[in-house]
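One chain of protein is taken out of this complex; the other chains stay put.
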Amino acid sequence: MNEALLEQVINGLMMGSIYVLVALGMVLIYGVMHVVNFAHGVLFTMGGYLGHFFYHRLVDSYVLAILLSMLTLGLIGVLLERGVFRPLAGNLRNQVIASLGLILFLENGVVALWGPNALQWKVATTERFVEIGELRFSQHHLGIILITLVLVAALGLYLKYTRFGTAIRATSQSQEAAIVVGIPVRRVQWTTFAIGAMLAGIGGALVGPLFLVFPQMGDVPLIKGLAGILLGGMGSVPGAVIGGLLLGVTESVSTLYLPTDYRDSIAFMVMVLILLVRPQGLFGQRMRGED
Amino acid sequence: MAVRRFLGWLLALSVTAALLSAPVWAAEHPYVLHMMVLICIYAIPAVGLNLMLGYSGLVSLGHMGFAGLGAYTAAVLMVDARWSFWSALAAGTVSAGLAGVLIGLICFRFRGHFFMIVTLAFGLLLHAIMNNWDAVTRGAAGFAGIPRPKPIAWGDTVIAFGQLPNFYYLALALTALVFALQYLVVRSNLGRILGAIRQDERLARSRGVNVLMYKTVVFSLGTALAGLGGVLHVSFLRVAAPASFTMLESINTVLIVIIGGAGFLVGPVLGAVVFVALPEGLRLANEWRLVIFGALLVLITLFAPSGLAGLLGRLWARLGAGSKEPGP
Partner (left out) sequence: MSALQLKGVRKAYGGIVALDGAEFTIAGPGIYGLIGPNGAGKTTLFDAIAGTVTPDAGQVLMGGRDVTGWASHRMAAAGISRTFQECRVLLEETCLDNVLFAAQPKGLGATLSQVFTRSNRHRLQLHDEALRLLSLVRLEAYAHAPASVLSFGQRRLLEIVSTFISSPDVFLLDEPASGVNPSLLEVLMDFIQTMYAERPRVFLVVEHNMEFIMSLAQDIIVMHQGRVLERGTPAQVQASPQVLEAYLG
């Protein structure tokens, strides 16, 4: 029984790492632009498709494919911020509606270009295994956890110790103050959006070989990412990390006690419960009254 | 001025005549009638969302979850409990409306983003129930065997709803009723209150409006209409599937409302027509249909936020050049 639990915890950490990659991007964007990017799921999907494309058409290395996919997503992120979100700044309703349009555009665009069926993606790491006690995990599983840890640490150091990272933190605390102090807020915004898109893209490229690449692959991570940042606290970067991991582990462990059909419903219930009981999440500041 | 009024009446009359005589002029092309039924089926929940989003400023992202709730309630009542279509229709509508009251009261503790996210979460929850509660909903495989309304005998004639033209008239009648309801609500004191809530909630409160109560009223009215559309939908197709009530379907409804023109009476109908008929008219391959709509939604939000109805309204105003129209 202990072993089954450990297995699910590690599974949960892996899924949680994916959620963290999505949640982190969303929380950064929210902090700097005060917008929840509902299109984050399709950015994740594009990461998977682009990674698959680069791996099969351009380069032979999985790592390079991920990097290329990440860079392309960064570019897409900049285009989206400057072309869609910036012009609509100040109007929350329209920004959200535009992001819904992006979901339709990108998700169906992927179907139109690659077809509705799932794509297979074989990489070596899914077929090599590591033993932990009596349990066996693929290198890929553990790699996802490690890569996410590295990325989170790197992001943390970047935000804390570099000038631009500090500018990002300042802008998310107060846009007005940041402008007054001379921070290039616009540049902060499109850079942050690009970072968020890149993180989502990496997530998609990492998950592709594991669970197939298919058009709706970003829908569930979007919801999990949302649940993660609500749990951790809207606007809190450490909260997004903890929230994402916590959600992943809770879901996986729950499969030991509940029918697996209901695993995804846990995220929805977490969302509703958190909003009812403790809207600021575990680490968030008091909710702004968005009146 | 008189020319415009004349044109307006002419337009209204021609459209009405065309709608009422559709089975005649579309006799050779039954798919046209089929499409028009689909337009009605999309338009009815869209009217509900228009009342919420367009007139009251409530951005609900889980609308089709309620359509599914109404649809499955009616399905179970018709198939398992042998209720008549009409009673099941009423039950589906009412149950969706009641769910709207309960869920709305929870959602209204939040504003802005958080409100949208909770509505999204509830939409997903409702879909998950449809998808997983196999014992009642038959799960992901879908609920087959949903009947059309039983034939009605009127003197010597028998109206069988298994026939497309008759079901078309039923759909048309329900849509007209829903449309009339929208008009009555919007052009009444209730409409003024909802408009005040949309424009400035704090101000509305200080002028005596119980904002929570009225939000609940419009939310449950909107979800009831979604339920009504859902029942019509599954009776038409004779099958209910969770895939018709997903998050993406809710997004499609938002699309219909926005492209048609949020906050305009004709918006939902225009949007439904564009959504169903445009791809057919342009002979678009199926995959590209939603790609184009997604792009359209983004473009409309950027450049023409008042949608088709807004654009047509401006054109109409220009036709009557010289009159001052304070547009929304």
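Each chain carries a letter (A and B) given by its place in the written order, and its residues are counted from 1.
Everything below uses one rule, namely that contacts are C-beta pairs under 8 Å (C-beta built on N, C-alpha and C of every residue); 3 or more make two chains touch, one makes a residue touch a chain.
Not measured: the values here are computed from a predicted model.
Touched by the hidden chain within the whole complex are the displayed chains B. Although one chain is not drawn, the whole complex shows that of B:29, B:109, B:150 or B:192 it is B:192 that touches it.
Taking the complete complex into account, B:205 is the one of B:111, B:148 or B:205 that touches the chain left out. For subunit B, the list of residues touching the undisplayed chain reads 184-185, 188-190, 192-193, 195-196, 199-200, 202-203, 205-211, 213-214, 217, 326, 328.
Operating definition for what follows: only the chains that are shown with their structure count from here on.
Against subunit B, the residues of subunit A that register as touching in their complex are 36, 84, 87-88, 92-94, 96-98, 100-109, 111-112, 116, 219, 223, 226, 230, 234, 261-262, 264-265, 268-269, 271-272, 275-276, 279, 287, 289-291.
Of all residues in subunit B, those touching subunit A in their complex are 57, 59, 61, 106, 109-114, 116-118, 120-122, 124-125, 128, 132, 201-202, 247-248, 251-252, 254-255, 258, 285, 287-291, 293-298, 301-302, 305.
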